[in-house]
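The structure's right below; bear with me while I get my questions together.
The complex is shown incomplete by one protein chain, all other protein chains being positioned as in the whole.
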Amino acid sequence: MSRAQIVTSPAEAVAGIEDGSTVLVGGFGMAGMPVTLIDALIEQGASDLTIVSNNAGNGDTGLAALLAAGRVRKVICSFPRQHDSYVFDDLYRSGKLELEVVPQGNLAERMRAAGAGIGAFYCPTGVGTPLAEGKERRTIDGRDYVLEYPIQGDYALIGAQTADPMGNLLYRKTARNFGPVMATAARTTIVEVRETVGLGEIDPEAVVTPGIYVDRILDLSALASQEVAS
Amino acid sequence: MSRAQIVTSPAEAVAGIEDGSTVLVGGFGMAGMPVTLIDALIEQGASDLTIVSNNAGNGDTGLAALLAAGRVRKVICSFPRQHDSYVFDDLYRSGKLELEVVPQGNLAERMRAAGAGIGAFYCPTGVGTPLAEGKERRTIDGRDYVLEYPIQGDYALIGAQTADPMGNLLYRKTARNFGPVMATAARTTIVEVRETVGLGEIDPEAVVTPGIYVDRILDLSALASQEVAS
Amino acid sequence: MSIAVAATQTLEHLDRGPLSKDELAALVARDIPQGSYVNLGIGQPTTVADHLSADSGVVLHTENGMLGMGRAAQGDEIDPDLINAGKVPVTEPPGAAYFHHADSFAMMRGGHLDVCVLGAFQVSATGDLANWHTGAPDAIPAVGGAMDLAIGAKDVFVMMTLFAKDGTAKLVSECTYPLTGVGCVSRVYTDRALFLVGADGATVVETFGMSVEELDERLDIDLRTL
Partner (left out) sequence: MSIAVAATQTLEHLDRGPLSKDELAALVARDIPQGSYVNLGIGQPTTVADHLSADSGVVLHTENGMLGMGRAAQGDEIDPDLINAGKVPVTEPPGAAYFHHADSFAMMRGGHLDVCVLGAFQVSATGDLANWHTGAPDAIPAVGGAMDLAIGAKDVFVMMTLFAKDGTAKLVSECTYPLTGVGCVSRVYTDRALFLVGADGATVVETFGMSVEELDERLDIDLRTL
């Protein structure tokens, strides 16, 4: 029923993503960025999307290309402005894109809350700053907090290193970043991995994302073999 | 300054635990139970303690012995009553011990909140039950939640499998349980491990508790060698 | 509730007596969809595992930090570091994963498990569950993971006898025992009948050695049929 499914094409991986969906997109800079899945999403054509990601695209590829294609209604991120975020910058300045800026740790914790069934949490980050304006505030044990709500995704697109047939995932170095959190926070989690291994080949002690959080797996190495073969 | 310190005796491991401290004690049943550290705490003599642990002691050893020695003022746990929890049962029934029963997941999440700097969180567990009586309640997006506060420890006593000189920890199978959470939630975390390994011998991808959460490490295998030698 | 019922009409099995414990466990197992993530509560619910075929692809969760839990360990397999929520030694099949308690209960509370099977003292027609405390004034309260399990899974199945030893019904209009969770149960599997419960009340799906009419007489709730 909910067991992870190994898909054989990028199109199959992103099939069914509806217009208006909230899509969590992994990666910090290029590390962990699910480039193949983002390209497939552009191809797939879903529009009016809310994208939740740390950044808002670089250059003309990946998220920037998705933005440039006019598919995104709103971006929720911590750091949209970068030296090459011109696609985002133009859309934002011309009022074609809604932006919610969230401190990076709150972005992670709000997705964690969604995945963990927490209704809201009092967070000390941003108290007294413009980003806390209009938010409920409370003093607990002498410290000030603002109330933060979960960010739940309809879909998560993430990159990982290794998957097994149970959907258990390993990541690699700092490419781990948002992946494990987003995997818990979306109704459907779609992962591109660099390799798949056999059952029992991942050490149960070392699993970072247990398979219960993974719905579809696209094996990039298998894809590369297909391309060579065709 | 705050780097983990390898101690050579159980007495050194628990040195300085003050009367009135809140002590988080790992383990689920006997799995992950820091038996040597608990025995050392009994020897050390600190009293008027608040103990936070899943259970409240079995038979006459470990936590039960600490309770029997009259050192504990209050127990915060999810499941005190067991077939052999007679020490706890007697003390509780005779009014010598305060008890706060917390659903197991709330126990874990409240300690996680303490470690993660979260001031409080809205939790769906226990809504409408006697354990939510007197707690603040809120409906968020149509679901009911109660407000839960962090449980911060002065000390955590936990068991783990392996430590390296940085204090990074690995656990073994379901003996992991509360250890990683308690390590984050205490001002001073004291760990008994079955083995220590050299720097670089733990895979950075597989670290469960990063060394920043570990203050004192007691190597049970070194202890056993000492005993053989003496 | 997210699992649909296959039956289109209430079935009365009147050619037989009540279900045995083993038959009840088999009935629950029958209704767990292939590939589900499932938590089996301690005690009787644990026996459901014996009726899940190897090719069911069902993955068991134990709240003390493991997904893909194996069967009870025997002989040399017993490892004190590898136990289930009932503190019984279990095995580690290939593909398992370990995690800590906060992650384990986040998995549960976050609604990621498909089915949780629990025992009960009482269940109300609207799905309230009482299974942690008899309410006896001298009882030492102990909740464990019961309240987390009750509210976590997409479907919470209760398995119990329909009547207590004194003959009183355990499926009730309102629980008299202290609650574990409100409106959280979706199905009640008993030796006498299988019920759907929830906001719309109780519906009989199947009976065993008892007619719907007899059930209606012995239960103090409005019963519907499919």
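Order of writing sets the chain letters: A, B and C. Residues in each chain are counted from 1.
Heads up, the rule we're going with is that contacts are C-beta pairs under 8 Å (C-beta built on N, C-alpha and C of every residue); 3 or more make two chains touch, one makes a residue touch a chain.
Only a predicted model underlies this, so the values are computations on that prediction, with no experimental measurement involved.
In terms of the touch definition stated at the top, the absent chain reaches A, B within the entire complex.
Touch with the chain omitted from the figure is made, among A:126, A:153, A:167 or A:204, by A:126. Of the listed positions B:43, B:60 or B:205, the one in contact with the omitted chain in the full complex is B:205.
Hidden from this view is one chain, which touches chain A at 28-32, 78-82, 88-89, 92-93, 99, 101-109, 111-112, 123-131, 144, 171-181, 208. Chain B meets the missing chain through residues 1-3, 112, 114-118, 164-166, 168, 184, 199-200, 202, 204-205, 207, 210-213.
The rule is short, and it goes like this: only the chains that are shown with their structure count from here on.
When chain pairs are compared by contacting C-beta pairs, B-C ranks highest. Most remote from chain C, judged by the distance between CA-atom centroids, is A.
Here the spacing of chain A and chain C, counted between their Cα centres, is 34 Å.
Rounded to whole angstrom units, the spacing between the C-alpha centres of chain A and chain B is 34.
Of all residues in chain A, those that touch two or more other chains are 116-118, 204-205. Touching of two or more other chains is recorded for residues 66, 92, 98-99, 106, 108-109, 152 of chain C.
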